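For this depiction, one protein chain was excluded, whereas all remaining protein chains were kept in their positions.
Presenting subunit A:
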């Protein structure tokens, strides 16, 4: 327990700091009331609106832990939302719609996983393909229109409440716990980390890295499908162009704010979820603080840069290294120049 706390301490502190910053501008931040059988308040709004990014961050954490990246999650959200809306439009009913959307997400993940694990394509490129083509596929499903539907059971997933808590929040909490148990109560998490540290060595020690990699990308597709279902249910319609647009970037940001290295290895799903909540608190906070909306992105960018710089444990050693590096370089400038020329001839041949 204490190790977990120590791991997520920077994220918790950042979250508290951001909340305090928002509270200064908006003192009634913590006011939560119970109206019409649902809790209403800003923290509730944050955990509800943060649901898509939190869900994506869960899958993305595992992908990044294997030294990969999944750029396609936003497009997969659009595909799954579109397939869910399409199946409801066809009158297949709630469970079929959910099933089709989740299977669509798993297939997208399988595709990414196959490209990465079997064809050995760099993850950023492999998932770029689906990121570019995915929205086209989603538009193909919706026929280029915003596919609206009227199904109370399905929209409950986006705007309903369970014991007063918004259903999207329940979904991401359950998904987070599910994935957390799956990777930490079994050896899977350790194996994922070992793949991220050294794929070749892991394979040689007998880990079936190919299957595991595919499973990780399918997990990411599954999370994206859940996020797509929530986004679609929330607006009661599938918008192939805008559903999940740029959310892959927010999800990656959440993972990085969560202190997970983009170079793979050790990961913490809890920290990534906290990262997602930090992003959402910033988003909501900027709106609440009454800044003109045109300032939103600049403030977000500045806060993100500050958080990243502060969390980078390499900042101070790096500066020290630079200082030493410069002294070294000024002492033997001639030598470096000749080797530069050598580099030139070598690359040309």
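Please note the rule applied: a residue touches a chain if its C-beta (ideal position, glycine included) is under 8 Å from a C-beta of that chain, and two chains touch if they have at least 3 such contacts; residues count from 1.
Basically, contacts and distances are computed from a predicted model.
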Looking only at "Tetratricopeptide repeat-containing protein", "Oxidoreductase", "Phenylacetate-CoA oxygenase subunit PaaJ" or "Sugar ABC transporter permease YjfF", the name UniProt gives the absent chain is "Sugar ABC transporter permease YjfF"
From A:12, A:146, A:235 or A:304, the answer for touching the chain not displayed is A:304
Going by the contact rule already stated, which one of A:46, A:256 or A:276 would touch the omitted chain in the full complex? A:256
Which listed residue (A:22, A:130, A:216 or A:269) would be found touching the missing chain in the intact complex? A:130
Which subunit A residues would touch the chain omitted from the figure, given the whole complex? 69, 115, 119-122, 124-126, 128-137, 139-140, 144, 240, 249, 252-253, 256, 262, 293-302, 304-305, 308-309, 312, 314-315, 318-319, 322, 329, 335-340, 342-344, 346-348
